[in-house]
Each structure stands twice: as structure tokens, then as C-alpha cells.
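The complex is shown incomplete by one protein chain, all other protein chains being positioned as in the whole.
Moving on, here comes chain A:
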Amino acid sequence: MAIQCLILGAGQEVGKSCVVAMIGGKKIMFDCGMHMGFSDHRAFPDFSLLSSSNDISCVVITHFHLDHIGALPYFTEVCGYNGPIYMTYPTKALAPLMLEDYRKILVDRRGLEEQYTYENIIHCMNKVIPIDIKQTIQVDKDLLIRAYYAGHVLGAAMIYAQVGEEKMLYTGDYNMTPDRHLGAAQIDRLSLDLLITESTYATTVRDSKYLREREFLKAVHTCVAAGGKVLIPTFALGRAQELCILLDDYWERMNINVPIYFSAGLTIQANMYYKMLIGWTSQKIKDSYTVRNPFDFKHVCPFERSMINLPGPCVLFATPGMISGGFSLEVFKQWAPSDKNLIAIPGYCVAGTIGHKLMSGKPTRIDLDKDTRIDVRCQIHQLTFSPHTDSKGIMDLVEFLSPKHVILVHGEKPKMAALKQRIESELGIQCEYPANNETVLVPTTQSLKISASKTFVRNCTTELDGDERIAEGILVMEKGHNAKIVSEEEFLETIGAERNVVSFTGWVSPLAQ
């Protein structure tokens, strides 16, 4: 037997995560993401490689980031998949915001043709079955799935799937260290045939988070103290809340009264969801929440477009992240030319975005298009902390789970090659990192289902050999029946025979003489 994996996306790249695994004859789609770097057909996984979209038993989405869910409305509403879709409660609550926000940017701002409509999103999300962490879901008679806490963003989950004795885990994105508002990933010691893990930071080992947080706060504080404006381009969910907790807390301690703004209603609305979903944040936040909700920020207020050029210092969280367009770009155009201002870029930026240009070198000007040129005189602060696990975390997880096989996805090819080397040489586990649209076959061991008699089991408990319980019996195999293991006595009984008793004596009876 084998698990067959078709990598539809995030093979040797970051973007449009989508893996279809066939396990024990059941097809499961893990994630259904889009690629933010493309706006043509390459943005979506190539669903035409599936023989039919409806031989899939279920779709499971690990978290609300667009590179993991962006193609879902297209797959259900345009391709016509109508089976069950599972995601955690926070993902189901927050994903529509992400999807609609991005659709609007694409259609309204960039004027591109939409792949799916607002109604498509709503209709698709209505079909989603919400699940809780550790809840075991019986998808059908044979297939069961279970979500494990993954950190990364609110509601992120690793997905375990099992059919009979074949078992696999798809991690999605995860974080092995807790952050300001989320706990670290948590997993049971599962015996797995296959582990599919992300590898964004396949070769990076990160230093203490505390230090990086302090640097960030210092940079922001210095800027506003000198009367500058701080732009933090983020997506509405996740990083925005983490940094907000950090800043709100710092403002309180340092008694600063410079305003912190959130652009658009989206993030304000997102905070409302975070308040209801506080059970999914870290233990520390849960414990501190008895009466006051930590997502009730004291120093945070909404931002109006007219405030962009008002004098005085401020901190602004603006969407979208990576300065890929929209409001954050609008503000960037206004604030970048002043050397008093600061742009703090949190997290990963996809190639082709302004965020990526700012992070890779110190450009003094950016050509937006042939008519627009932005002078960049402001300071750039790069926040290197990211909600992804680093290479140590990946190695720790692989070692802890000790699966029979590892497949790497969601990473950059050369780094993945290096990580594959380490996993194979240090842990002795077979590892692969297939490209998009490749299929990998992972062999699995299969066990034979039999029945065991009570006497057989009882007999063995007495026979201890070290830590192992050793059992001995007789396996009876009959055509058309499950094999059955029994004790010797039971066996003779089944065949209706009596045991021959041989005894020995050294004395030869006189009869022989």
C-alpha cells in the first residue's frame, strides 16, 4: 500500500499551498491557496490535474492566509466541488474577511477580472464545517481527521488524517515558539507514515524574540519622539494584533500618548472576532482575561484618509501587507520622502512587491510605473520575527514525530534541498521536496486485521520479556474468514483433536526383554 501525493501548489515555492493526498483509497485536499505573485491562471493550483473534483472525500484548510485558502471559492463555486470542507472556528470566521478584502483590491483597485464573486465567497463559506482543536472527525466510515494547534495565526491547525492503519500529518504553517498572542504548536506523538511540513525557514535559525521586539519598540519610539510617523504595512489579521498588543502594552508602560491608528474598518472588525475567539490565543492571554479582554486596545483608534497629511507623530497599521497596493501604498507614497518617518515591515514579502524591494537593499527611489517615482528617504526597519517555525523547529518536529517519510513544501528550492540533506543524514528519515504538479508515492506498511482469543491475550500477560509483552499462539487461517490467533489448547479444541503426550523414562521395562 502507499499514500499518493499530488503537489498542486507550494512545491519548491511559497504560495498557493495545495496538496491532494490519496490515503487508503480516500482523497483529501489539504489547503486550497492562491499565489499572490500572479494574477493570471498561475495564481491558482491547476485543478485540471484532478480527474474529477468530486472524487475528493474532503477539503481541509489549515488557516486563513490567502496562500492557503485563496482558491477555495473558485474550487467550490467554479470547479463545482460539493463535498465537505473543514476548517477551525477562527478560520471559518476570519477567512471571508481575507477573501473579500483581497477580491476588492484585485477588482476595484487593480481593475482585474474577478475569479469569483462576493456571493461565491459567502456561498462557499456557508458550506464549511467548523472544527475544534483535537476534535476527532469521522469524515466517512473509514476516514478520520483531527486538527492540532499550530500557532502561526489565530485558528491555524495541523491536520492529521487516518484511514485504517495508514496515518499522515499535514502541518500547514506552524510556529514552534509562542508569540505575543498565540501559543506554540502542540502535537501528540503520532506514529506516521508521512509528514508533509512547511519549510519557509528551512535553513534559518532565529535568535531570541525578546531582543527583536525591543529593537522594534526602540525604533518606533525614537521615530515618534522625534515627531515622525511610523507606517506598519500588515494584513488585517494576525501580525497586526500581535504588534498591537506589543505596542499597546509599551505605550501603557512608557506613558506615551502618540496615537496608534488602524486603517479601515477591517482591522477594527477583526479585533471584534479576536475577542470572541480569545480561547484560541495563548494560555497567557487566556489567563489574563477574566474581565478585560486584551484585544480591547486602549491606545488604538481608527484612521481616516484625511489624516494622512496631518502634522504630528503617529503610528499607523495599514493594509495590505507587503505594500502590494491599496491603502498602505497610498500612505507610503506620502510618507516615504520624509527622513523623519519610519516604515516598519513585519514578516515575509513576496517578490515583486514594494515591501520586497525595501527589504532587499536600501533603495533611494522606487519606480512605481513609468509615470510615478517615489523618493525613499525614510528609515526602514525590518522586523525579522515571523510566525513561521525556523529550521530548528522543523527538525525538532520531525524528530519528535519520527515519521517514516517527510515531504517538504512551502519553501525555497535551494533551502529545501539543504533541509532534506539534514533530515536524511541526521534523522535517517527519507525526505522529498517535489515540484508543483508532481506526484509522490510513499509506501506504507499495512497490518493484517485478525482477531485474538481471550486466552491468547491472557496467557501473554504473564510472559514478560524486559519491557515487552511476548505472546505466543497459533494463527488459524481459513478462507473467507478473518485469521484468528488462539492458544494451543483452544487450537486443539477447534480442530477437535487431543494433544499427544510424550513422556520419557530412562528405565526400560522388562517387557522389552
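We take it that contacts are C-beta pairs under 8 Å (C-beta built on N, C-alpha and C of every residue); 3 or more make two chains touch, one makes a residue touch a chain; residues count from 1.
Note that in this section contacts and distances are computed from a predicted model.
Asker: According to UniProt, what is the chain that's been left out of this complex called? Choose from "Cytoplasmic tRNA 2-thiolation protein 1", "Cysteine desulfurase, mitosomal", "Integrator complex subunit 9" or "Protein YIF1".
Answerer: Listed in its UniProt record, the absent chain's protein name reads "Integrator complex subunit 9".
Asker: Can you say which of A:Asp40, A:Glu113, A:Asp371 or A:Glu478 touches the chain missing from this structure?
Answerer: A:Glu478
Asker: Identify the residues of chain A touching the omitted chain, counting contacts across the whole complex.
Answerer: With respect to the unshown chain, the touching residues of chain A are 89, 92-93, 96, 125, 130, 132-138, 146, 165, 269, 272-273, 275-279, 289-291, 293, 445-454, 457, 460, 465, 468-479, 483-485, 488, 491-492, 495, 497-509, 511-512.
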